[in-house]
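Quick one: the structure is below, questions incoming.
A single protein chain has been removed from this complex, and every other one stays in its place.
Up next is chain A:
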Amino acid sequence: MDVVWLQLFNGISVSSILLLIALGLAVTFGQMNVINMAHGELIMVGAYATYLTQRLFQMYLPASWFDQYFLLSILASFVAAFLIGLLLEKVLIRFLYGRPLDSLLATWGVGLVLQQLARTLFGAPNVGVKSPSWLEGGLTVTSGLSLPYKRLFILGLVAVCLLAMFLYIYRTAAGRRMRAVMQNRDMAACLGISTRRVDSMTFAIGSGLAGVAGCALTLIGPIGPTIGTYYIVDAFMVVVLGGVGKLVGTVFGALGIGLTNSLFEYWTDASLGKVLVFLCIVAFLQWKPKGFVAMRTRSLD
C-alpha cells in the first residue's frame, strides 16, 4: 500500500517539476506565441546562478550562513535569467513576433551559443551544488513511506510561483495590459498601451521563471551546460497538452504527464513508459487539438 502512496507522491512531484519548467514557457510560448528553444538554456542560466551564489557564500561569508544561500539563489536565478531574457527580447525576439518558425530557429541558435558560453565559462564537466542542510532528509509518514523535504520544497515553490503568476496576470494592471496585448495587439496599441514595453516585460518574466526552475533543479539533478536539452521537450509537451494561452491548462498538462509517466514507468520501464506517454499525448491531441483548456478569444489574428 505504501508503494501506491509513494508512487502517487512521486507522480505529483514529477508533475510539480514539469510545471515549474513549463511555467515560463507557458508565458513566452502560450501568451506570446514565441517558440523559445532557448528556454532550456535559461533554465541552465538559473542553475549556474545558483552555483555562483553558492561559491560566493563559500568564499566570502562565514560558514554558518551557508545554509541560507539557497533562498538568495532563488532570487539570483530569477534576476539572472530575467536580465538575459530582457536582452534577448530587445536584440532578437522583437523582430520575430508572428513568425513562429523563424523564432524557433533563431532561439535554437541562441540556445547553442548559451551552451557553449557556459562551457567556456564553467568548463564542460558538471559542477556540484550542495543542498542546504535544512532540505536534507524527509518527512516520515509511515515506516515504508518517507517524503523527501526537497520534493516538498519544490511543490511549495511551484505553488508560490503559480500564485504569483496568477495574481500578476489576472489581478494587476500590468497583467491586464499583457493579456490585452496578447489577445489583440492592434486594438491594445490603439488604446494607448505601449506594446513594446509589455512584450519585453512578458518575455523577461517568462525567462525569469525558467531561471527559478533551474535553481530548483539543482536540488535533484545535474548542473552542466547541456541540462536545458533534457527538459525542453517535456516543457513544450506540457504547454501544448495543457492548451496554449491558459495557466490552468498548463497545470493540468503537467499533472497529466507527470502522473501517467510515473504510473507507466512503474508498470513497464523508463523507455517504454515514455513511449506510452507520448502515444497518449498524440491520441489526446487528435481528440482535442487545442489541449485540455482551449482559450476562447475574440482576437482577429
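Throughout what follows, a contact is a pair of C-beta atoms (placed from the backbone, for glycine too) under 8 Å apart; a residue touches a chain by one contact, two chains touch by 3 or more; residues count from 1.
The definition used in the following text is that contacts and distances are computed from a predicted model.
S.K.: When one chain of this assembly is omitted, its UniProt record names it as which of these: "Quinol oxidase subunit 2", "Putative circularly permuted ATP-grasp superfamily protein", "Spore germination protein" or "Urea ABC transporter substrate-binding protein"?
M.R.: The UniProt record for the chain left out of view names it "Urea ABC transporter substrate-binding protein".
S.K.: Taking the full complex into account, find the residue in A:V110, A:I227, A:V251 or A:V293 that is in contact with the omitted chain.
M.R.: A:I227
S.K.: Thinking of the whole complex, not just what is shown, which of A:P62, A:P125 or A:G192 touches the missing chain?
M.R.: Touches the omitted chain: A:P125.
S.K.: Which of these, A:A26, A:V181, A:V244 or A:V293, touches the one chain of the complex that we don't see?
M.R.: Once the missing chain is taken into account, the touching residue is A:V244.
S.K.: Residues on chain A that touch the omitted chain in the whole complex?
M.R.: 3, 6-7, 10, 13-14, 17, 33, 35, 37, 100-101, 104, 108, 116, 119, 124-130, 137-138, 144, 146, 148-151, 219-227, 229-233, 236, 240, 244, 262, 265-266, 269-271, 273-274, 289-290, 297-301
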